[in-house]
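Got a structure here, written out as structure tokens. Questions coming.
Missing here is one protein chain; the remaining ones are kept as they sit in the complex.
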Amino acid sequence: MGLTNELIKQKLTEKFGNELLNWDEQFGLLTFESSKEMNLKVLQFLFDDEILNFKFMTDLTAVHYPNEVGRELAVVYHLHNLIDNVRLRFKVFTSIESPDVFTASQLFSAANWMERETYDFYGVNFIGHPNLKRILNVDEMDYFPMRKEFPLEDQTRIDKDDEMFGRG
Amino acid sequence: MNTEQLQTQAPITSPLGRLGGASHIKLPEGSIEKQTTTLNLGPTHPATHGVFQNIIELDGERIVSAEQTVGYIHRAFEKIAERRPYYQITTLTDRLNYCSSPINNMGWHLTCEKLLQVKTPKRVDYLRVIIMEIARITDHLICNSIVGVDAGAYTGFLYVMQYRELAYEIYEEICGSRLTTNIGRIGGFERNFTNVAFEKIEKFLKEFPGVWKEFESLFKRNRIFMDRTIGTGAISAERALNYGFTGPNLRAAGVDYDVRVHSPYCSYEDFTFNVPVGNTGDNYDRFLVRGEEVWQSLSIIQQAYKKVQEFKGTEADIFHADCPAYYLPEKSDVYNKMEALIWHFKIIMGETDIPKGEVYSSVEGANGELGFYLISDGGRTPYRLHFRRPCFIYYQAYSELTKNGMLSDAIITMSSLNLIAGELDA
Partner (left out) sequence: MRPVRFNITPKEAKLSDSLMVSELPEGHIGEGFFATSLDKVVGLARKNSIWPLPFATSCCGIEFMATMGSHYDLARFGSERVGFSPRQCDLLMVMGTIAKKMAPILRQVYIQMAEPRWVIAVGACACSGGIFDSYSVLQGIDQVIPVDVYVPGCPPRPEAIIDGVMRIQDLVQNESLRRRGSEKYQELMNSYGIE
């Protein structure tokens, strides 16, 4: 296996210098983050570079950290190099007031629906996405249900008596 | 026949053409000029096997474009998972791809074990492999027989359905449930396999190959079936990768990516098996790849069964790892033993320490790479749990797969992709 985490890190620092931060290798999975303006450049570099060759998008999702002011939403990409069988995780953070992140759907067709799902759950606005609308929830929904402040349970329920469920 | 052809046959004088001045009939505006038909397929259409909606633009019988709408059984798995303790999430994973629940269960346990750094004994691994491969067989069996149904052959479906019961009986013997199995705990199984379970596995190994051989001989070289499936719904390897295909669908396109081989979990490296690949990525190749995977699974079960039988003495009774802080103790022990009661209480009340961390772990689900992205903040419940659901990711290629094809082929394409609504909509 030619491609190691050290090599990836070295290649990326050569290209982007100190723009990439918070390097981590939990459970052997290389993780780093960049500013949200850089996300496409990094993804494109990982995709195009002949040695890195991260041409497979495994997963795209978001995480909400309400306590980290200014970087509440994290968009997490999991990429996979199928030739050398190496995975990596790449994050960008954005504030919840202007959750604008560039779309990766031009690069990976797989990102199209995953970004729509992320928009649906967290309200991350993917700039340049061809069809950014709700995918799993009804179109009329006026909030982003996966954000931490929203409750899990259906608030309009009448049949599930709190007393009967020990919640009264 | 579109209106252009119509015009060459009979010159249209009135807006309603050859109907000849039936001007009292009010057609919707633009319906004459429009050359294509819009067909709403789903979400309760019988041919969609689940709740998918496709709005298809048809030119005659040829599909011009298809737009999919999903989310008709969105159940908020990820939100629920943020409110449930780790051991309760197994129940949720059951309901992802319910044709092969045990694989999802094991995937979740493996994710937790990776986070908690629990090492499972070999015997547990082999037992898990047996269960997971049986689940893969039941899943492929449903998918392939449904492809047959959509091509007009109902017999195969009825035939194999009866033998799926053999597999369900094995699950029942191991965990007490047929479909949503909830098999296993973090660290192993909740109880050892009984002798009856092993007998049933033996019976399955003895009877099923004949059934599958017969099923395949109904379809594999069947002229009608071949004509219906070869060349329809095809995708190239490049596009499949770009679309994030995994599992049999990707392998049918010619990429030999299999999580079991690339990042072995559960001691899959101890087994020898082949990864079947196709080359055109069409419906026929997908059918063949699944069919062959069933044979490979049978061989893996056989190897694992043999390995399990080789354990002697106390080793033959091991069915869970030694990790009392995370493994829920057996119920009879909880009632009779002090330590077991204490651990049970601690686990249920969330008193055991769960390390902080982020982990991505994946298993080869029956329809692709099933991934779990788990973020733990040390609490009783996950901070965030994201399921990488293979169906969701590759269903977006459906419009590309069906474009310029016939409507009837689009139905087969849909079933041969093995889309499971519960997994797709999370």
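Quick notes on this structure:
When the chains are written out, they are named A and B in that same order, and each has its own residue count from 1.
By definition in this document, a contact is a pair of C-beta atoms (placed from the backbone, for glycine too) under 8 Å apart; a residue touches a chain by one contact, two chains touch by 3 or more.
The structure displayed is predicted, hence computed values, not measured ones.
Touch with the chain that is not drawn comes from one residue among B:I142, B:I201 or B:I347, which is B:I142. Within the entire complex, the positions of chain A that touch the omitted partner chain are 136-138, 145, 150-155, 157, 159-160. Where chain B meets the omitted chain, the residues involved are 43-46, 50-51, 71-76, 79-80, 91-92, 94-95, 98-99, 142, 157-159, 161-162, 164-165, 168, 178-180, 421-422, 425.
Criterion: only the chains that are shown with their structure count from here on.
Here the CA centre of chain A is 24 Å from the CA centre of chain B.
Chain A contributes residues 26-27, 29, 31, 55-59, 61, 63-64, 76, 78, 82, 85, 87, 89, 108-110, 112-114, 117, 121, 134-138, 145-146, 152 to its touches with chain B in the complex. Those residues of chain B lying in contact with chain A across their complex are 70-71, 74, 76, 78-80, 82-83, 114, 239, 241-244, 255, 257, 262-263, 357-360, 362, 369, 371, 373, 375, 383-384, 386, 388, 392-393, 395-397, 425-426.
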